[in-house]
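If you scroll down you'll find the structure; I have some questions about it.
In this view, the complex is presented without one of its protein chains, the others remaining in place.
Then we have chain A:
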Amino acid sequence: MTINDSAIAESTTNTITTTSTKIKARGRRWIAWLDISQSLSGVILALFLWTHLVLVSSILLGGDAMSWVAGLMELSFLSSDGHGYPWIVSLIAMGIGTLAFIHALVAMQKLPLSLKQQLALRKQMSAIKHGDTQLWVTGVIIFVLLPVHLWLIGSAPETIGPSGSASRIWNDGVWLLYLPLLLSVELHAAIGIYRVAIKWGAARDLNTRARMKKIKNIISVVFVLIGLASLLAFLPYA
């Protein structure tokens, strides 16, 4: 080895040792968990939402069908008097509320919270035309409306049924809450599932992504239609 070679070797070794970061940064690990739990809680919530809407849409098959579903949810087949345990619904409401809260809390890490960030986002959305960047407001609407919905249901689970729900929706004017909630939540869930899939690499190419986007739109539209039809189907029972 000549002097020159050894100088090169030394400098290379220096580069390697000074730039590699072997010390484990355990404290930063929770950030990965935040991202994972946002995806995970979102997927669970979306699956719950769709199941929930299908169950509620039993009103489309008539009052008896919905009563049967509502009874099933309260585990009426386990109680001797056949009334079931309405508190189970309250329990589910609390569970979903907790999950949604965690979801929102984690999502908050990425939301524009300061005025500076909000202005930056607004400027960006007006300066650059890009579809996937425009999907923002739904989460905020849900954040406001979902707690009200969960409270209404969780505090009076025994009223769920054709006439009870109908009177809540149409006589008490809760449709004013349900209409925007239905629209935003169905958009949010489908967009969210689409993003989670892409985020973790489910779309291998751009064609797959385009197809997924189409499916996401169809899902949103179908569930909004089912939801609207169900809301209207409660009218005769009010």
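Basically, a residue touches a chain if its C-beta (ideal position, glycine included) is under 8 Å from a C-beta of that chain, and two chains touch if they have at least 3 such contacts; residues count from 1.
Keep in mind that, in the parts below, contacts and distances are computed from a predicted model.
For the omitted chain of this complex, the UniProt record lists the protein as "Fumarate reductase iron-sulfur subunit", which is one of "ABC-2 type transport system permease protein", "Fumarate reductase iron-sulfur subunit", "Aspartyl/glutamyl-tRNA(Asn/Gln) amidotransferase subunit B" or "Starch-binding associating with outer membrane". Touch with the chain that is not drawn comes from one residue among A:121, A:152 or A:183, which is A:121.
Among A:62, A:112 or A:236, only A:112 touches the chain left out of the display. Of the residues in chain A, those that touch the hidden partner chain are 1, 5, 8-9, 12-13, 15-16, 19-22, 24-25, 28-29, 31-36, 109-110, 112, 117, 120-121, 123-125, 127-133, 195, 198-201, 203-206, 209.
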